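Written below as structure tokens is the structure these notes are about.
Here the complex is missing one protein chain, while the rest keep their positions.
Showing subunit A:
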Amino acid sequence: MIRHLLSGADLDAATATRILDTAAEMATVAGREVKKLPALRGRTVVNLFYEDSTRTRISFEAAAKRLSADVINFSAKGSSVAKGESLKDTALTLQAMGADAVVVRHPASGAANRLAEWVDGSVVNAGDGTHEHPTQALLDAYTMRSRLGRLAGLSVAVVGDVLHSRVARSNVLLLSTLGAKVTLVGPPTLIPVDWATRAATANTAGQAPDISVCYDLDAVLPTSDVVMMLRVQRERMSDSYFPSAREYARRYGLDGQRMRRLPEHAIVMHPGPMNRGMEITPEVADSARSTIVEQVTNGVSVRMAVLYLLLGGNNA
């Protein structure tokens, strides 16, 4: 098993599948009256959050607690970090306290990679800047597999602000590894230039994952098994990525009419938190195709699996 989970690229198909299978077992725990396993008793998991993220932090906390680990929540606000402590010094402190795993959320890309150099325990990247969020990709893959029965051969449209999305980066890597076909959809300003160029030049011997790019959402809907809507930050508007929220919603928002262009079996995903009325309408978000609430539930199972496998719980 790998020691850290920093990027979707850390996972080969076998490892990723093993995590998803383990998550399925973990999910059965959630159905019990006593939702707890003794697997990580005596182990310490630190949630080190430099950004506010209620849902991810609670998800990891619930996952660790269901495995009986001791959980320490360390948020940057009101802590030594607010007093100017460096990431390295914080890492050495956690190290000295004997953290077996550090789950880190940080606004700077690569912060989890840096942290992994400074602590002996496992580091789980819970979102670093505009880089990656690999457990989100795993829970998305888990959700697709449980709804649609497979991942290989699925057509997945990832729609919105791909440029700034760590969710998109991790999903592109993991879904390609697991054999799904990813199409990135959004205004050209929000698709990385390099990916757009590569897709346009028909995948020329690059190491970039096999992806395609389309600027027309309506064109990809009829052939998509999964539509993953990304959150669009309103502040992108003032940065001229697109002219207005209304124009964005008209061209790239998923409303009821567009949803009906999807194949019967297709699902709609969103990593949350949603901007209802911007990238997704309430009609879609609350429809039977929407997996948004399931994604949250699955997040706990997947994070249980990740912590369990990284901390060698399978050998205990």
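The working rule: a contact is a pair of C-beta atoms (placed from the backbone, for glycine too) under 8 Å apart; a residue touches a chain by one contact, two chains touch by 3 or more; residues count from 1.
Please note the rule applied: contacts and distances are computed from a predicted model.
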item: Name per UniProt, for the chain absent here [options: "Molybdopterin-binding protein", "Branched-chain amino acid ABC transporter permease", "Dihydroorotase" or "ThiS family protein"]; value: "Dihydroorotase"
item: Listed residues A:193, A:219 or A:293, member touching the removed chain; value: A:193
item: Residue among A:106, A:145 or A:289 that touches the chain left out of view; value: A:106
item: Which residue of A:43, A:105, A:169 or A:289 touches the chain not shown here; value: A:169
item: Contact set of subunit A toward the excluded chain (per top definition); value: 86-88, 106, 108-111, 113-114, 128-132, 166, 169, 192-195, 198, 206-208
